[in-house]
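What follows is a structure written as structure tokens; I'll ask about it next.
Rather than the whole complex, this shows some of its chains in their spots.
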Amino acid sequence: MADQTDTRTSWLAPEELEVVRAQVPMVYVEAVPVRVDALGQVTHVGLLLRVRPDGSLSRTVVSGRVLHGELVRAALLRNLEKDLGAVALPRVPPAPAPFTVVEYFPDPEVTGFHDPRHHAVSLAFVVPVDGDCQPSQQSLDLAWLTPEEIADPAVLAEMSGGHDRLVRMALAHVGCLH
Amino acid sequence: MADQTDTRTSWLAPEELEVVRAQVPMVYVEAVPVRVDALGQVTHVGLLLRVRPDGSLSRTVVSGRVLHGELVRAALLRNLEKDLGAVALPRVPPAPAPFTVVEYFPDPEVTGFHDPRHHAVSLAFVVPVDGDCQPSQQSLDLAWLTPEEIADPAVLAEMSGGHDRLVRMALAHVGCLH
């Protein structure tokens, strides 16, 4: 799958992507990785720790673009593999409807979800993950936090672009909002 | 869990259940067991084959009552285990909302969902099942059918009480309606 991905993205050069981004909204997928117990109840949420261009740390969920010709499910799986490694064993849900749709704009005032690069329409899913997760080289760490720990304002403050809201919406969806 | 179940139901004798059923709606859970591929797409639906009191055969999904004091998730898991065996490894979804709510009435005209015993409000879930399924002694067989096979009118005709509609609603929910 990695080869296929490289091939697909290679023919859309960065400058071409710039042009396209200015003309239509981009389709994104976002996955909130979770650990569940035997009853299916969420016990932990996985947050990636990254270094921002300015050197500060930020926590984020799995996220990426849906490529031309790619199924939403395949994009989800590809981005989960990219961020959590090849043996994470994610369980992409059987239903195609996301639990929410998040709209990112360069102007942070429009929806509160902010991406300086472009207008993106993001389909967000909660994805149970059973396997061993090894965050990719783009991330410093993957931390598994309980729903209670995520309610901590200090943790929420480490997420940017509206991801704190997205994670709380995911927790509300699975009945674990604190 | 079996012992706990026996204890709980034992104090609600059949004649007591009769009385209660005439006074309030019963809470039920229903699970449509599915096999999924690596992308999470449903490939097969599991249908139990049972003998009706009149000797005819019927196909049905996993179904059962939520007991007093029991979590909906625990009722789902208990009924999945009862009908599919102890090593079916069902994946109860992390979100508590069912994909639909089905209302059964003794009068088949009210909703088209019919249960001669009582008025029941049933929370319906699609449940991916990974393990080995061994239908309990109450069932003759568990058949795994593709979404295409289930669209066959002959198969749909083997379901009663509105279960053919319930299964098609589940297939619609997972994007596999034919």
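Structure notes:
First chain written, first letter: the chains are A and B, and each begins at residue 1.
Definition applied: a residue touches a chain if its C-beta (ideal position, glycine included) is under 8 Å from a C-beta of that chain, and two chains touch if they have at least 3 such contacts.
Model, not experiment: these values are computed from the prediction.
Identical protein chains form the entire complex, numbering 4 copies in the structure file, with 2 of these shown.
The rule is simple: only the chains that are shown with their structure count from here on.
Centre-to-centre separation of chain A and chain B, using mean CA positions: 33 Å. Within the complex formed with chain A, the residues of chain B that make contact are 34, 36, 38-42, 71, 73-74, 76-77, 91-97, 99, 126, 128, 173-175.
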